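Take a look at the structure below.
Only one protein chain is missing; all other protein chains are in place.
Here the chain labels run A and B in written order, and each chain numbers its own residues starting at 1.
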Amino acid sequence: MPEAVLREPAAPLKPPTLLSRLMVNRDWLGFWFMLPAAAFLVLFLAYPLALGIAYSFTDAKIGQDIGSANFIGIENYQWLIGEFDCKWEWAAFWSRLFGGDFGALGALCKIVGDDQFHLAVFNTLFYTIVASVLKFAIGLYLAVLLNNHLPFRAVIRAIVLVPFIVPTVLSAIAFWWIFDPQFSIVSWSAKQMGLATENINFLGEPWNARWSAIFANVWRGVPFIAITLLAGLQTVPPSLYEASTIDGASRWQMFRYITYPLLTPIIAVVMTFSVLFTFTDFQLIKVLTNGGPAGSTELMATLSFNRAILGGQRIGEGAAISTAMIPFLLACILISWFGLQRRKWQQGEAND
Amino acid sequence: MKHVNRRSLLKGAAAAGAVGAMSQAGLLEFAKAWAQAAPWKPEKGAKLTILRWKRFVQSEEDAFMALVAAFSKATGVAMTVLNESLDDVQPKASVAANTGQGPDLFWGLYSLPHLFPTKVVDVTDVATYLGKKYGGWVPSAETYGRSGGKWIALPIGYNGNVINYRQSLIAAAGHKEVPKDTAGFLDLMKALKGKNTPGGFALGRASGDGNAWVHWCLWAFGGNVVDAKDKVIINSPETVKALEYAQQLYANFIPGTASWNDSFNNKAFLSGELSLTNNGVSIYAAAKADAGKDPKMKAMMEDTNHALWPVGPAGKPTEFHVAYPMMIMRYSKAQQAAKAFMAFTLEAENYDKWLIGSVGYLTHPLNAYDKNPVWTSDPKLTVCRDVAKRTLTAGGLGSVGERAASALADFLVLDMFASVCTGRTTIKDAVSVAERQAKRIYR
Partner (left out) sequence: MTDKTAPLTDSSEGMRYLERVPRKIVTVYVPLGIIILVLLFPFYWMTITAIKPKEHLLDLNTHNPFITWSPTLDHIYDLLFKTDYPVWLWNTMLVSVVATVLALLASVFAAYAIVRIRYRGAQWVGGLIFLAYLVPPSILFIPLSTVIFNYGLFDTPFALILTYPTILIPFSTWLLMGYFKTIPFELEECALIDGASRWQILWKIVLPLAVPGLISAGIFCLTLCWNEYIYALTFINATEHKTVPVAIVTALTDGDQYRWGSLMAGALFGSLPLVILYSFFVEHYVSAMTGAVKE
């Protein structure tokens, strides 16, 4: 957009009365126009965000006012994160090191904290990283495929988006049924084809359950990424490809040196969204595995729900788990923000 | 609100019709006479909302709705019955207790009233009245119902969580009956797996079945979360033995039990995939209900039988059956009506029919009901007669209080077993994790 033209709309040409009317009222007018949106965002977003941080320092139970809860400082965090339990013995250290037992180095010093919380942090990071990478790879591949000259292109594009339209919970139920321990259609097919002799234990074995949940997440996330990247691909001028074809570039070189650089800003934004929403995912896990088996798929979001709403209704502890997610989110936002800023400056675009 | 209300009542009326026009008329007459004589007079224009766990046996719910309808007609109290799945009752009740709004009565699980003992109404008068009239409460009912010298809830019924098995498959695995000791039981599970007809117990976060078997296992080997003084003693060699035993059992389970909730074993058993599991008698009841129209279900019903839990090194039965306590919330505006309703349900004229309707799924907390015909009419149900007397209570040796309720609500024992069985952690780590958690709860 030609920002600069709009910024100061030909002010000197206008009669002073109009100008003063605009200038005098501008801030107040802006205030009134912002009021509805600001009211919603302050009352139901900013205030709860601050309140959540405040609750994390209390032992509040569900339904309890912040005023009537006991302030307990960082006890919730101490309980969750735990403390180092180090038995640092040089003898043991050397013998292990020279025995080639590098894995055991960690065993000398370990954190004794809330095992479920530690596991949830690990699961959340694993789930986010693996699912995001897969979503990006498959999404980009699908976008490139869809960018071909295809019959019924509009229809195919519409169909591809359907998993993204359908509410997550409803498709999660379908996956729950597909991953059933006894009546899974996948197990049945595998047995029929002779690939398996007994039912596949999709959700009852820790790693199987993690991969099953990641599969369902990728299934839902790929369409969003593919269609957005497709929109980006279509803005690449074909003349660039024609020129490079004449220069004898291979398909990979064209992708690497034309498509990818032009696509980078949109990739950055799309992946920020994808990573953030995967990191804070709740519904898929809640329905599909409910954190099981034995907490192997528990995410930070589901764990905070279990602690605060189910179980012992410890709002304070649940709030501490939620609050612990904020640093991760901030890091993620900052990385993409600065990455994007650099890009935009390089391309000389307006910064907004 | 209206919507559900009407539907529930209609259903109740229709079900009452099914039970038999005569018995319904009888029920109503009794209800009217009872309402005249009862010491609790419902408030004028009283309305009662009850939130109960969602039924497992259709005919149990029918009988319950029939008595709700009779009570409503005789006393003029408008009744609404809400149903929530087993796992959802506790969070809903806690929210209601803390916010002071919601249903008047909750019918929940285990030690639920002990999560908020000050938020429920003292029902000592109802308990005394019923206890005197029906041969006294069983000991576990007193434990679950009383807090600080007064009754805070009435355990309206118990659900016997017993071993459900297929006779033919047990026989094929070389056993005439389910062994009475833990070692023999492990042999049976191994033999069943060997015949490719494995059994299995739920290890997901299943409030009913999951809790029942892991507590049995822990206690059978002498392990305990706390001692009689509520001191945490879970880190013991007995606990380790129990976990080792569970690990061996799990190795012979059908795949997938770690993702099971309360419903999975029912469907697996009924479809013939599962030879042995732990459950209420609802699997048998479901087969029996469909036996008329489906020959497969008839065969399933005939082949299904129940057994009590084996006894372990602890040397005495260590069963953990589900208690269903009913409580009145303090914020209720119709507390007299609620008390009248609680007393009404446990009167012989109602409760006998309810027990029969629940075909053994519910067991009575009052001694006089030992004579109910349901326990003798079908020998396969007799095992459930004494479950209220046999069961240990939440908290084991310790007190049934808020802390025991918290430990149960956090699935402390269940998660310890599940981590070990699925191989997620070692036994040592699982025990120390559970110990740390228990110490926070019991601090």
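Throughout what follows, a residue touches a chain if its C-beta (ideal position, glycine included) is under 8 Å from a C-beta of that chain, and two chains touch if they have at least 3 such contacts.
Predicted, not measured: the structure shown is a model, and the values here were computed from it.
> Using the touch definition up top, pick the residue from B:124, B:235 or B:263 that touches the left-out chain.
From the options B:124, B:235 or B:263, the contact with the absent chain belongs to B:263.
> Kindly state which of the options A:113, A:181, A:206 or A:232 is in contact with the chain not pictured.
A:232
> Which residue, A:71, A:122, A:177 or A:338, contacts the hidden chain when the whole complex is considered?
Of all options in A:71, A:122, A:177 or A:338, contact with the hidden chain holds for A:177.
> List the residues of subunit A that touch the chain left out of this view.
Touching the missing chain: residues 1, 5-7, 9-10, 14, 18, 22, 25-27, 29-31, 33-41, 43-45, 47-49, 51-52, 54-55, 60, 62-66, 138, 141-142, 145-150, 154, 156-163, 165-171, 173-175, 177-178, 183, 185, 188, 219, 222-224, 227-228, 231-239, 241-242, 245, 259, 262, 265-266, 269-270, 272-273, 276-277, 279-283, 286-287, 301, 304-305, 308-309, 315, 318-319, 322-323, 325-326, 329, 333, 347, 349, 352.
> With the missing chain put back, which residues of subunit B would touch it? List them for me.
Subunit B touches the missing chain through residues 1, 3-4, 7, 53-58, 82-86, 88, 92, 95-96, 99, 101-102, 208, 262-263, 266-267, 270-271, 279, 282, 286, 294, 296.
Criterion: only the chains that are shown with their structure count from here on.
> If you average the CA atoms of subunit A and of subunit B, how far apart do the two points sit, in angstrom?
Chain centroid spacing, subunit A to subunit B, equals 40 Å.
> Give the list of subunit A residues in touch with subunit B in this complex.
These residues of subunit A touch subunit B: 61-64, 79, 112, 114-116, 181-183, 198-206, 209, 289-296, 309-313.
> In the complex of these two chains, what residues of subunit B are touching subunit A?
87, 90-91, 94-95, 97-99, 203-205, 254-261, 264, 267-268, 271, 273-274, 406, 409-411, 415, 418-419, 421-425, 429, 433, 436-437, 440-441
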